[in-house]
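Every protein chain but one is kept in place in this view of the complex.
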Amino acid sequence: MVTGVSAALLAGLPASAAGAVSEAAASAGASTGAAAWEPILPGLIVLLPLLGFALNGILALLAARDSSAALREGRDWNPFAGPRRPATHRLPSWIGPGAMALAFGLALLNFLGMPADLHDPVIRSYWGWIVTGDLRIDAALQLDQLSMVMTLVVTGVGFLIHVFSVGYMAGDPGYPRYFAYLNLFVFFMLVLVLGSGFGTMFVGWEGVGLCSYLLIGYWFSDREKSDAGKKAFIVNRIGDVGFLLAMFLLFQGFGTLDFIPIFAGAEGRVAAGGVAVTAITLLLMLGAAGKSAQIPLHIWLPDAMAGPTPVSALIHAATMVTAGVYMVVRSSVLYALAPTSQAVVAGIGALTALVAATVALQQYDIKKVLAYSTVSQLGFMFLAAGVGAFTAAVFHLVTHAFFKALLFLGAGAVIHAMHDAAHHGDGHLDEQDMRNMGGLRRYMPVTCAVMWIATLAIAGIWPFAGFFSKDEIVWYAAAWAGAESNPFGALYAAYWGLALLTALLTAFYMARLMVMTFHGANRTGEAARSHLHEAPGVMTAPLIALAALSLFGGWINVPEELRMSFAGLFGALPMSEWLHHWLEPVTHAAAEIQTAGFGEAARTAPVGGGEAAWALVSTLAAAATVAAAVRFTSTRKYVPAAEDPGPRRGLRRAAYDKWYFDEVYDAVVVRPVVGASRWCWKAVDTLVIDGFVNFAGNFARLAGWAASLFQTGQVNMYAFVLTLGFLFVLGATVFL
Amino acid sequence: MLTPALYLSAVLFVVGTLGVIVRRNAIIIFLCIELQLNAVNLAFVALSRYTGIEGQLYVFFVMTVAAAEAAVGLAIIISIFRHYETVNVDKFNVLKW
Amino acid sequence: MTDLLASILYGDWILHALIWLPLAGTAHVLVSSAERARNVAFRWSAFVFVLSLGLWWAYDPGDGGFAMQSSAPWIEAWGVSYSLGIDGISVFMVLLTTFTSAIAILGSFEYVKTRRKAFYALMLLLETGVVGFFLATDVFLFYVFFELTLVPMYFIVGIWGGERRIYAAVKFFLFTATGSLLMLVAILYVYFAGGTGSFAYDAFLNAGMSLREQLWLFAAFALAFGIKVPVFPLHTWLPDAHVEAPTPGSVVLASVLLKMGTYGFLRFLLPFFPEAAQHPAVVAVMLALGVVGIIYAAWVAAVQPDAKKLVAYTSVAHMGFVVIGVFALTLNGLQGGMVVMISHGISTGALFLLLGMMYERRHSRLIEDFGGIGRAAPWFATAFAITALASIGLPGTSGFVGEFLALLGTFETHMATGAIAATGVVFAAYYMLPMVQRVLFNELDKPENRKFADLSRREIAILAPLVALMIWIGVHPTPILERTEPSVQAVLERVEDARMHAGGGEDAATGAAGGFRSFAPAGDGPAADPAPSGAPAAPRAAGPPGGGR
Partner (left out) sequence: MTEILFVLFAVVATGGAIGVVTGRSPVASLLFMVATLASLAGIFVLFEAHFLAAIQVLVYAGAIMVLFLFVIMLLNLGHDYRADLKFGAWFLLSLVVVGLTAGVLVQGLTGTDEAGPRGDGAAVAAALDAAVAEKGAVGVIADPLFTDYVVAFELMGLLLLVAIVAAVVLAKPRNPEAGE
């Protein structure tokens, strides 16, 4: 059943033959391509995490049997208490990360084996998932340059986070369940990035949403945490409706949902800038906004921090939330055909980036800062995709996965330490509030060091990873703003300005976070302070690995212009613009369409100056901002959270309260819908419909009552009525 | 002579009916019902002269039913009287709804 | 397997056996003791289910017509015959019926404590009625079975129900009887006015009613089936019946009895009155009712304090998807409707079983009485969560396949309707997740819930096949789709033939053609498109063919 299909000639076929294209894609086994590359067991990459899920799931169910029995019998149950954990809490430490390591190894093998000049994706079709009439959705994987990069990120970062979790989650009774969910998440994420069509992608799309829901609400006994999970799921589903509708439109237009025929036939089938393609891309963007927490659907991500911190690192920073970006990049051809949608996407991205960054400035919860930072960085990615810099979007996605995962895991290490300290401390201590931290550098030097690397990376300071990716995005916005026939030139220029501003804000709030957490005086409290400690090796090792990636990860796509910036250090890097070339087969079609529509990108920014000049400016500005933030934050006096009500009024209060998005949604959407629901139930269902039904019943009863008035019980009366009836019948027979 | 007999039958019948409607004494109501039956009997007998012996047979049957009815009906009246101490039908009105 | 079945002449006797064996079971239950009644009933229903499994292999889709047909005269003077047959639509309904009957009987072991003999006898009688309904190919016979299902259900709700059982049972009975009597009138009208001289299905197909007659008859049939489905304003009997019915009654009601309505749409409404069925006004009304049902029921469900009532309203929402799928009159829509029917039967049946287990443990159906059950009964919680997710159509579960196809099919011909209906996906989460949260999650703050027992072996045996089916259908629905496709296609073709006779000028498919205009490349004006409006437009024709499987 497993048959490789290479659709080599597809992209080259004229649009009118798209029917034959999809036919070829559908008929498994017909090898028409010249590409000789055979991927090594790609299905196993996906299957391994699923296997991990199955095994961990069984262990979780077995453990749960014990824990619930203990609960019923009213005795304590702590699997970590004894000298040796039970098997259900020992094996997941190996199964979870093990499955990920194998999957990553397999992905790496495939990545290394993938020829650089592989022009067409390799399809592995397993079975016909939904096959009826002219609809055919296969359970199939598509291996190409983009999905390979994503797979590496997902399995690689995923593996590190699994390892981190072994340390972080030790002591949690739901240990096997945690790993089961985490493995399941990776499975769905791989389905998402490897799926060969929108249909398959949607399975992963909703699947990761499910796992996100389960993991945010992992500590489900806590009302707030399970609320957060529910919110994430429902908001995501709003986006999913957009995705669904986009799929329906695509199916109507193309008769298939597979990527290859759609993208190959798009140019011929839909009018550039037409209503159809604009609608499709905007609807897809709605889906992406839901998944990637963009305005107006960004509200769930900060709440999602209720989940365990490694989950925040994996799902809500490195992988799942970037699915929207991946999807937009995957559909780059469609977006290139819809410049209006692109402007909207870029606008949403730029706006989200700015708004989230302003909120991050005023947060005290370490994870909330990072959450808003994530929203902001995802905005950057959408800005990149919106201005047509699809490679830059993926590039930032990758580097962001490194440094944001690192930041979250670092925060996790901090929280871990704070948690232990809080146990021994006096009274209640919010272990995530930065006002309760300060001066942690002394207790956790490794964490502090790696987090500074990540901070410099996200701040965009040369030569850290974030510098290159962010700079590329900013630069592309500027360059396309200057393209000669870009109808949205002025808009792009504005985006560029917003992006620059946001980059500086990013530098500021990250430096603030670092200073508040690691520097200055310690605010933890006397009793707790002595229990602060560095994280165990199983947690610091992934941190160090991610730090290395944050440091060097940017080198995979050093722009040609900046190539010489390394000249003094190592000599010019040999691999400049490697990612750009690597993704060429996926993005070139979109690039061509865009160039055809907008003309060549400009060589200078709207206000003058070339790429290198602006790179220099931005890194210097970022460095200056970091310095300013350090100075500003260090001089400010912070009091422990319990004594601080937060900013009083004005913009700072508004930013502290997240610009009141939740409150507005609550008033405009949630309450009206709940109110309408109640009204429907009480008024329509009970009063009108049942009222009518009961009226019909009561009417019969009323009529019966009226008729019963004749039933006086008086024999004479009955006889009289009888006579009357007799008279009528008789009269009828006589006279009629 | 057929028509006058039928007229008589009709008159007896309606008089009986009137009695059923306007009297309160259960015994007299019974008597009036017997009167109605007899009115019909008269019609049967009158017509049997012109249609065949079956008319008289029916009268025979009607009489039997009347006897049975009288027996049961009077028993009921006795039973009711024991309970209510009256045979005034206005007092028996539980037979409603 | 096919050969083995052929060697025992499976096709010759199976349909009769499926109808009459449960009746034999009824008799057996009545003569056995009250203690043994449940075992006897379960064995009979399980036996029938095992027998029916052979249909999976023995039924050959072929051209979608009736297979395994047999006929014997019954009331010759009126042209009534005892004729049975099975096609791609009914085969899954029968399998669903035999399956859920066995499951429901197994699920009632602890629930039903009084008058057990009568209860199990009625359950088996109900199975006879429903299976007969799905297998009858004589309209009179079909009507008899349709009414026969009413009686056992009435007693099941009325005797073993909750506090307001009499109200619920009477409401159920009156609603259904009202509709079915109108349908009887319509059947008799076709019989006499059409001069069919026979109640055979084929004779009714060729009755040759005029459009005006068809519209009236359609209304009568649609009312009868619409009440059964139930379609939006006719739905209020369902929550009451579900809430008051005992668990097995709810399960059978949700899984099977509701399907009788939508099955009636597919089997009778569309083929008998094809011109009325594709009349724009009729389509508009039915689609509007479907969409309103989806959203309205979801909203009402979301604010129910009673978990069982909530699930009852979700049934209305799910059946709304079937209604829009059917009246979109596209292959995908109809196929989607079929899958929703099957999927809803499994997932909602499972939900009612789970709610029944909750009720057995805590004697409450109020959501607020629970909370934190996930800690006390993790296996129960797992089954509950999977079922709930299948119910709201998560990809990879059965619910998604059906809803996706139904929405896709609707979107093909009626874009706006499809788009509005798609929001039902959000509202599904809006009603289901808060319930899941308030039952399974949150703090375990009520001491009674600490003693909430986890699933017993018997309960696992009940739920495991259901959960497995949900996932199996979600992952690999193609074997089902390919079995139903020819029959569904035949229904669709019949409607489309009528469309051609009607001239095709004012048909609903113009919307479809309109939908494609925006996709035409610039320069290729829509007016120049020579494709007939009824046929799929050019891009669709280029889609992948159904071959290769």
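As written, the chain order gives the labels A, B and C, with residue 1 at the start of each chain.
Quick note on the criterion: a contact is a pair of C-beta atoms (placed from the backbone, for glycine too) under 8 Å apart; a residue touches a chain by one contact, two chains touch by 3 or more.
Here the structure is a predicted model, which means the values were calculated and not measured.
> Indicate each shown chain that the hidden chain touches within the full complex.
Within the full complex, the chain not displayed touches A, B.
> May I ask you to list the residues on chain A that touch the chain which is not drawn?
716, 720, 723-724, 726-727, 730-731, 733-735
> Provide the residue numbers of chain B that touch the chain removed from this figure.
Touch set of chain B with respect to the missing chain: 1-8, 10-19, 21-25, 27-28, 30-32, 34-35, 38, 41-42, 45-54, 56-57, 59-61, 63-72, 74-79, 81-82, 87-88.
One rule holds in what follows: only the chains that are shown with their structure count from here on.
> For chain B and chain C, let me know how many angstrom lie between their CA-based centres, rounded off.
A distance of 62 Å separates the two centres.
> CA centre of chain A versus CA centre of chain C: separation in Å?
About 36 Å, centre to centre.
> When the C-alpha atoms of chain A and chain B are each averaged to a single point, how far apart are the two points in Å?
Using C-alpha averages as centres, the distance is 94 Å.
> Which positions in chain C touch two or more other chains at once?
Counting only residues that touch two or more other chains, chain C contributes none.
> Please set out, as single numbers or ranges, the residues of chain A touching at least two other chains.
Residue numbers touching two or more other chains: none in chain A.
> Once bound in the complex, which stretches of chain A touch chain B?
Going through chain A, the ones touching chain B are 708, 711-716, 719-720, 723.
> Which part of chain B faces chain A closely enough to touch in the complex?
Those in contact with chain A are residues 17, 20-24, 26, 29, 89-90, 92-97.
> Okay, in this complex, where on chain C does chain A touch?
Result: residues 171, 174-175, 233, 235-237, 296, 299-300, 302-304, 331-332, 335, 372, 374-379, 382, 389, 394-396, 400-401, 404-405, 407-408, 411-412, 418-419, 422-423, 425-426, 428-430, 433-434, 437, 440-444, 450-454, 475-478, 481-482, 485, 489, 515-516, 518-522, 536, 539-549 of chain C touch chain A.
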